[in-house]
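With one protein chain removed, the remaining protein chains of the complex are shown where they sit.
== chain A ==
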Amino acid sequence: MSVETEKYCTILIHYEKGVPPTSEELAKKLESKKETVQAEALEELILLMINGESYPKLLMTIIRFVVTSRDHRVKKLLQIYWEIVEKTKDTGDLKEEMILVCNALRNDLMHANEYVCGSTLRLLCKMKYYRILEPLKEAVLRNLSHRHSYVRRNAVMCVFSIVKSFGVEVLPEAPEDIEQLLLVEGDLSTKRNAFLMLVNCDQERAIKYVLSLQEQVSSMGDIFQLAVLELVRKVCRSTSVNKGRFLRIVFDLAASSSTAVSYECASSLVTLSSSPVAIHQAAQAYVQLLTEQSDNNVKLIVLDRLRDVQKHHKQVMEGMVMDIFRALSCPSLDVRKKVVDICLGSLVSPRNIKDIVALLKKEVIKTLGYEASNTEGNLEYRRLLIRALHACTGQYPDQAQSVMFLLMDFLTESDQTTATEVVMFLRELIANYSEMRLPILQRLAECIGDVSQSRVLRGCLWLFGEYCEDEALIESVIQAVLTSLRPLPLVTEDGSQKEKKEGAGGEKKKEKKAPKITTKTVVLADGTYGTQNVYEGEEGEEEEVAEEKGKADVKKTAFRTLLLGGDFLLSAMVGVSLTKLCMKLKNLPVALRNEVLLVIVNILKLVKQHVCGGEKCDSAVRLSQCIRAFAVLGKSQLSPAQLAAAQLVQGDWSGSQGRAQLAKVLELASQNSEWALGQEEEVQEKSVAPDECIVFRQLRERKGGAGPTGGMDDDEDFHAARGATIAQAAADGALFAERLAKVQQMTGLADPVYVEAFLQVHSFDLMLELLVVNRTNETLQNVLVELSTQGDLKLVDRPSAVTLSAGQQMTLHASIKVASTETGIIFGYVTFEKKSAADKECSVLNELHVDILDYIERSWINELAFRTMWSEFEWENKVNINTSITEVGTFLEHIMRNTNMSIVGRSYKKTGEKNQKKGKLTAEDVQDMLRDAVGIKKLIDTSSFVAVNLYAKSIFGEDALANISIEKLPDGKLTGSCRIRSRTQGIALSLGDRITIVQRGVQVARE
């Protein structure tokens, strides 16, 4: 019987055993008359046995000397000993001594001490040998009517476990007895246990009982109610006869005072019914838990549940958005994030948008409060809210009006991310809704002087340059910019003080100069590449000069300080924007124009003087372009070439190229925005292709994993948790094809013993299946496969020695535990004896590489998180690219396919995933991904330099980050590097090795 062969582990205790004592030493102590000595010895023995020693001889000693003890501690320890002791002989038959143990157990079952009785019954629950249990049956049944509830409670469980393991035939009267007990029992635990027993062993009776209870159910104890719900779920899945009545019970219980019960009710309702009433009730219960429970764990899990509900029952949830939002009052950022995720995914509708925006606004204002500003995570929260508002107003522009002025206050925020977020938001509004341009730009002009972030300033300036149409506005904007730059000129003023500052700035600059070369890659590595491209639109060549410098701490405007500090990018932006504005305004006052010109010239001078600047600096070039444009505007004399150039620039600026670029960018951004994603997903989930198989739950192959219905039932979930599913699937032959492909030959066919191995990765362990074949015409004895491992692997079960007759084959198993994501090697040899020969013979086995890829699963992450991790992680492995592939795209594809890594910040399509084994990337996936990543694709097409961020996750939850920077040399070769970062050394190293091998591997394949 399979129950008897599998060995289960019930207890683990850490123990430094040192040199284990011999059987005799322990026996001596066990024979002692003193109870304390006995107990100690028994403890030691148990610890040793848990940690792998075996003392088969001591069984008899224990039966003779320890079993008779009356000491309670000895008794309890003895029960653990019975639990773990080897009860069978090698052949699988029960040891004879067990009869004596049986006798001892029987005595304990009738012990005067009720606690001894109870705990013995509990021990019997874990006994899986019918021969031990059979003589005890009667005593167990008798204990069902024991006076102490403690005994009864355990007796019920014991009966349950016997019936469960050996069928109801062995205790035919059990259900009847238990039912009787259930009717009269007063103790809650006993009652629950009895009911559980009926649920699992005799559902008819259980149903009858519940139906007879009707209203009373709601007055029972919480654990009993939970059991009732379990029954309801079970029954309703298989038949729908009593579904109505059961649902009534569930509805009744939903009002229970126990939160656990109401949670369970809600999940039952969701799984059992799809009627809006039920779902509404369930969602309401969830929301109530969400707002009333203070525990973050509860909140998060409830939010997960709500998310599931939301996916399938959008309409019901719409009405609850405001209630869910109440959970924002929880200070945990994780919770807040999830709340916003759920609500903004698809629940925002024209009906509730007004309320949502109002609420978000209120929350934003709250974050400004004094006490809020001191709490941790406040900034992130604010950012989250701003992003949320952004998303809302993106869908419903009519709400934008009400929030934009509030948000514009944040432009002056010292936190860069927040301010940037806001400016992006404004950009989108301005670009998409022309009616809002005027007020926004006006307001921007007012506050431009207070903005302290270079990046934000650049954003604002660009907006001015691009979208200012109204003449009065242009004038006021120019005035505002100039005011914030005054007093002019910029350099000569307050000499000594500034020189110092400049000196300091210069030094800083020098310090930064060294990393500047690398800045090129770092900036790209960070992924800022894409964003900046967006910003400058037509000024691509200036990207390298990113970096904002000199955080403002001056009385003058931050703007001015930045310029003085030598922010080249900003300098160029000022010049270009002002020039553009001036060009738009036909009748610009000359004084103003001159002042503008002065400023630009001034800045140009600054740039040229700067340590890192100079004549050839990008910024300088740009600024001189501007001056030239002015010159054209002023109809000055220019050489024809210069004139032509200036006109070209002019044409470029006055055209709508910039806007077109922006529109593209925005489109891309909205595609990738986190909340828009949810919507898409949902749509996909709902639609089922017409040719897709219809799955009948009843007809489905058992344990076939979660079907497309997604609704795993309790049992399956439980089995999965136990880790039984995979083994079952393997037994079903589901993995047959996969197995065949993965079999590896370990010895030669001509060797006397042929061995082939199949390595299967279960989540945290490896199962090595060895097929051993005797290729000789003789009987081989003691055929033993000895295995060793290298790396973070541990051999748990070794294969045992076997005897093979001529030509016989046999399958052996070895299990190996994996401790971390690292490449490992399994090696070994096989020994055997021939009858004729005296010595052992031996053949060495091939090495078996454990592929790191088996532990790496694809996973998705957003850019922000990637960047945080990138800066946090300690281990970096840099691999230089050395490959024969000449196409960037092909190379990337190749690497991604062979490392399971996916592009950061882009979602992968979920379709098709279900048919495949989870976590593996296929060629199509990779191609899809590359196609989706518009920015990267464009880069690949247009530029000789490409940088991509990749991400994957190990099954142990470790993150693996990679950045690949490739440059295509003029001769067509690829060069560059690949950096891998991770929290642990193992991943960084193994993944690096993998990439090295992979790129070389291609070479070999091609040659």
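Quick notes on this one:
FYI, contacts are C-beta pairs under 8 Å (C-beta built on N, C-alpha and C of every residue); 3 or more make two chains touch, one makes a residue touch a chain; residues count from 1.
Keep this in mind: contacts and distances are computed from a predicted model.
Entry comment: the absent subunit's protein name, as recorded by UniProt, is "Coatomer subunit delta", drawn from "WD repeat-containing protein 46", "Geranylgeranyl transferase type-2 subunit alpha 1", "EKC/KEOPS complex subunit BUD32" or "Coatomer subunit delta".
Checked against the hidden chain, the listed residues A:Q38, A:T61 or A:S189 yield one contact partner: A:S189. Here the missing chain is touched by one residue of A:C125, A:A631 or A:V998, and it is A:C125.
For the chain left out of this panel, the touching residue among A:S32, A:T88 or A:N107 is A:N107.
The chain that is not drawn here is touched, among residues A:V116, A:V250 or A:A278, by A:V116.
Of the candidate positions A:L213, A:L300, A:L482 or A:L643, contact with the hidden chain is made by A:L300. In the full complex, chain A makes contact with the omitted chain through residues 6-15, 43, 46, 72, 75-77, 80, 103, 106-107, 110-116, 118-119, 122, 125, 145-150, 153-154, 157, 160-161, 188-189, 192-193, 196, 221-223, 226-227, 230, 259-260, 263-264, 267, 289, 293, 295-302, 331-335, 712, 714, 717-718, 720-723, 762-765, 796-797, 815, 817, 819-820, 955-958.
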